[in-house]
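The other protein chains are all here in position, but one chain of the complex has been omitted.
Now for chain A:
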Amino acid sequence: MKAKFASLLPLLGVLVALPVVAAGLPDRLERPSRMTPLAAQSQLTDLQRVGDDMVMVGASGHVLVHGAGGSLKQSQVPVDLLLTAVHFVDDKFGWAVGHDGVILHSTDAGKSWSKQLDGRAIGKLMLDWAESEVARLEEASAAAPDDEALSTALDNAYFAVDDARAGVEAGPSRPLLDVWFRSAQEGWAVGAYGMIVHTRDGGQNWTFVSTLENPERLHLNTVLGLADGSLLVAGEGGRVHRSSDGGQTWEPVRKLTDASLYKLLQVADGRLLALGFGGTLLLSRDQGQNWQSVTLPVRASLYGADELSDGTLLLVGQGGVLLVSQDGQDFKRWQAPGKTALLGVASFSQEVLALVGNDGLQFLSRAVLTEQLQ
């Protein structure tokens, strides 16, 4: 009888928190993303149709592949940090970018990913460029001491060095915010503090794009190649940069508005949309030469947009707002029940829309949408 009791004695000490020497947590650039059943309910920032599947990226290195049949699979990703954008050039090759300047690459439609670049390398690229620029300009201005343009450029170069050093010192923290590839070979990624990198070999080698005029190191939020072959970069403070030669040279920067621009979208008929902070929507019919402002029914910041096959335009943003328009002028509003920010929208099937945002993935049937539009 007593022996039976004794055998039941558990050990209290098991659950006592003691400082144990453990391996510690590897850096988030070095540890794989955790597999979790909650990935679809955690923050998702961007999505794209890839073949019949839907690829989504988001917090903690989550990449989800939603099959047309309804399966939802979390992909193996080598980093554990917030991914901010994804872009596939075909139904196999794609890139995703995120915090710490990370660039990931997939060759199997998003099922697996490998790291191509991170902020440590970008920081070095930018510092090398800034230092060489200082050296070049110091030499030039020594030759021509009265050239004011040169001394301004030199000041900018000094600032660029300081900024690059600051970026390296704290660690590779600065996020890349968008990525766009022209082909499986050539693409660009843009991000915070004027980060912009370019590759011509599918991401094996990246270079810093120094020709873009951004001495204040403002954030570059989005990048898009247009149908006419030109490249557009938009970002903080309503700035838009445009290059017609693949980023070799850039037209003088234009400031379209005070509000930051978060997303560029070109629709089937060639019209160009720029959307951003506080309900900003700008429309261009001439590949971004001239822009007009569109008045929207809400002042919510807009983060994502898509055009459906029937020409319907969808914008999503802060507070779970979804704006719908047939003509790009007159928008009607739908409110997601969760009221948390929506960051991306895409058509999942003929009848169903996929929405991603701070609360993860949700589906919305077009019938319900039509019914509830205000």
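The criterion applied here is as follows: a contact is a pair of C-beta atoms (placed from the backbone, for glycine too) under 8 Å apart; a residue touches a chain by one contact, two chains touch by 3 or more; residues count from 1.
Methods note: contacts and distances are computed from a predicted model.
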Hidden chain of the complex, named as in its UniProt record, picked from "Molybdopterin synthase sulfur carrier subunit", "RNA polymerase sigma24 factor", "Coenzyme F420-reducing hydrogenase, alpha subunit" or "MMPL family transporter": "MMPL family transporter"
Contacting the left-out chain in the complete assembly, out of A:Val63, A:Ala341 or A:Leu369: A:Ala341
Residue of A:Gly171, A:Gly270 or A:Pro297 in touch with the missing chain, whole complex considered: A:Gly171
For chain A, the residues touching the chain missing from this view: 1-2, 5-6, 8-10, 12, 14-17, 19-25, 28, 34, 36-38, 43, 45, 59-60, 80-82, 84-85, 99-100, 170-173, 175, 177, 221, 258-260, 262, 277-278, 301, 303, 318, 339, 341, 343, 357-358
